[in-house]
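With one protein chain removed, the remaining protein chains of the complex are shown where they sit.
Going in written order, the chains are labelled A and B, and every chain counts its residues from 1.
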Amino acid sequence: MMLAHLPLLEQGIFVLAALVLFTSFALLAQTRLTAAIHSFAWQGIMVALVTVLVAMVSHIHHLYLSALLTFSLKSLLIPWMLHRLVRRLNMEREVEMISHPAILLLTGAVLVIFSYWIALPIERLGLGNTRNIVAISLSVVLLGLWMMVSRRQVIAQVLGFMSMENGLFLAAVASTKGMPLVVELGVAFDVLVAAVLFGIFFFHISESIESLDVDRLNRLSEREEIS
Amino acid sequence: MSAFWLTLLTPVIGAVVLAWIPRLQVSSWLNVGFCALEFLASVVMAYQIKQQGVYITPGFQIDAFNIYLIMLTAFVGLTTAIFSRPYMQDVCEQGRLTRSRMRLYHAMYQAFLFTMLLALSSDNLGILWVAVEGATLATVLLVSLYRTPESIEAAWKYFILCGVGIALALFGTVLVYFAAQHALPDPEQGLNWHTLFEHAQALNPTVMSIAFVFLLVGYGTKVGLVPMHFWLPDAHSEGPTPVSAVLSGLLLNVALYAVVRFKMLVDGALAGADTPDMAGHLMMGFGLLSFSIAVLSLQRQKDIKRLFSYSSIEHMGLMTFAFGMGGSLATFAGLLHMLVHSLTKSAIFVTVGHASHIANTQRIEHIRGLIRTQPGVGWGLLLGVAAIAGFPPFGLFSSEFLILSATIQSWPWLTLLLLTGLGIAFAGLFRNVHPMVYGTAPDGQAAVSANMLPVVLHLLLVLWLGLAIPAFLSGWLNDVTVLISGKGL
Partner (left out) sequence: MADFLSVSGWLLVFLQGLLFLVGAPLMVGWIRLIKSRLQNRRGPGITQPLRDLYKLFGKEVLVAHSASIVFRTAPYIVLASTLVAVSIVPLLSANLPSAMAADMIVLVGFLALGRFFLALAGMDVGSSFGGMGSSREMLVSALAEPAMLMAVFTLAMSAHSTNLSSVVEFNLGSGLILRPSFLFALLGLVLVAIAETGRIPIDNPATHLELTMIHEAMILEYSGRHLAMMEWAAQLKLMLYGVLIANLFFPWGIATELSVMSLATGLLAVVGKLLVLGILVAVAETVLAKMRLFKVPQYLNLAFLLTLLGLFSHVILESGT
């Protein structure tokens, strides 16, 4: 169906999905930690809104609960935990040096094209009204992955991991109208536990190597030691 | 079936209880007790399954495939708990761990067993994912238990790499659900494995093949397939020895189980498509790659636990290759290999724990003369390595022989590669182990209190399985082979 023929609510879903992709890019190149955490919170809000719109369009009521869960977990609880962590580790004003933000963003654009290519056969099948939100959500997942690979701050890596989960949730909601509630609760629980563990880890890492720069985690290596 | 609920709920109760108990002696004995209970319940369950076939309840299904893995998990969990009781007591006395961390250790041990049992018995693919991720989360803190910079780095790598892999696996699961929405009469059941298996032909081949790539890469990260294996040597070598034993022996199996379950679905979906064997070929490719890279990486290891971690990668690669080949012979061989590898690898890690305790280091070049200092540990290491290298009459020889026979039948040229790899692995392992066992012991090296019972038990089992596979076991494995590949031996 052409975009023009869809009702306004469904068009809203696509606009929000595109905005989620934009927040992924914003996360990628954001050097200031507090701003990055805010971008992540916005991403959570957009994903929750998409869930609400899908719930309104398809009349599946447990999606409202999933939206509430996502919103409270990804936009309120996890950003709050990360903020608290940043304050306790005295990193509020820390700015990570990214050597070439333009390269990060352009590689992100290449990843978007790559995920579009992967999702193309699925879209060609014409199964249902997904309109290639599968491609957008795969892009969000891959951009989160790229963020984890390219950034050196551990909090940035955690944000990349969490935004991967956002992309997966978006895929589930938009293409399959949400997974069964039991599964969603399980996934949310896992995300929460992972966030708590990340918090615990930050303290261990910062105590042991006195920085949160992942480049310093380099003792386990198989290179021959020059002795 | 109450035995099933008992098996599943005991570790949960155990985790909660053990988190509260401060005294180490009590909690370690309780740990053993809970594990014994789980094992007995799983034996009862196995007996019941033998009578009635399949047990399906909403959300869970027990068939021949997972019951044997459940029993194996409970058994190795029990023996490792028995080993860990005096070992961790020693570690605590050495001052490397505090009381509260021991509580964490025991609670997480039970939680880890719970997540593995949940993953094995779950019918819902989403819950399978949640449980596998839960297993990662439960062990992450265990790997960094000693709080050295190396262990923290290893745990962080483990967390991040496995988390990323698992996220990709979730994407694959979502795609499977998506395919199911359009193929099943009742889309709500789209995540139930046995419903999907019944209607596998109706699932869209394109979606399922894309999904399988994600699932193989995702769960394959947890199996330790190259090139997603970088967390494995670090995580398995930095944690406490009992943790290494269960990680190597059990978690890798659970991840491979997930991959094989999905392969069964994809094979059904692709049956009429252009490339019906895509899933199998992918698995064979990754398996061979892992096998080759691990075999070569074995040679340059300097840390004893890393040496055996790479051996784990090698064997998991071999198993993935076998399951990828498909067919009854290869599948039977793969299942047998899973069983004997678990037993042998956990025994080896237990022995290695004792060895590094004797020599006070994990570096191979500093461990010498084990057989003089403590013959039990020395012989255990020697026999364990012989077993893992595939010496007859140990069980691994039979399973590797069966895999090679299957390979000669369908892919003759690959047999050469496999044989070369096995030879190189053999050389690498013995080159390192021989001086460790027979060299001159440094002065002052003394024996430690070591409970070798689990090792002896495991090695005897592996020997028995190598000499003569009992009829009930071969019948059982045959049932699983029929389930997976459609025909039996």
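As a working rule, contacts are C-beta pairs under 8 Å (C-beta built on N, C-alpha and C of every residue); 3 or more make two chains touch, one makes a residue touch a chain.
The shown structure was predicted, so the numbers you read here are calculated from the model rather than taken from an experiment.
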Visible chains that the absent chain touches, using the contact criterion stated earlier: A
Given A:V112, A:V141 or A:V154, the one touching the chain that is not displayed: A:V112
Where the missing chain touches chain A, by residue: 1-4, 8, 11-12, 14-15, 17-19, 21-22, 25, 101-102, 105, 109, 112-113, 116, 123, 126, 131-133, 135-136
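Here is the rule we go by: only the chains that are shown with their structure count from here on.
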Centroid spacing, where centroids are CA-atom means, of chain A and chain B in whole angstrom: 30
List of chain A residues in touch with chain B within their complex: 118-119, 121-122, 125, 127-128, 130, 134, 137-138, 141, 144-145, 148, 154, 157, 161, 164-165, 168, 171-172, 175-177, 179-180, 182-183, 186-187, 189-190, 193-194, 197-198, 200-201, 204-205, 208-209, 214, 217-220, 222
Footprint of chain A on chain B - complex, ascending: 59, 124, 126-127, 129-130, 133-134, 137, 140-141, 144, 147-150, 152-157, 159-160, 163-164, 167-168, 170-171, 174-175, 177-178, 181-182, 188, 190-191, 204, 206-207, 210, 234, 238, 300-301
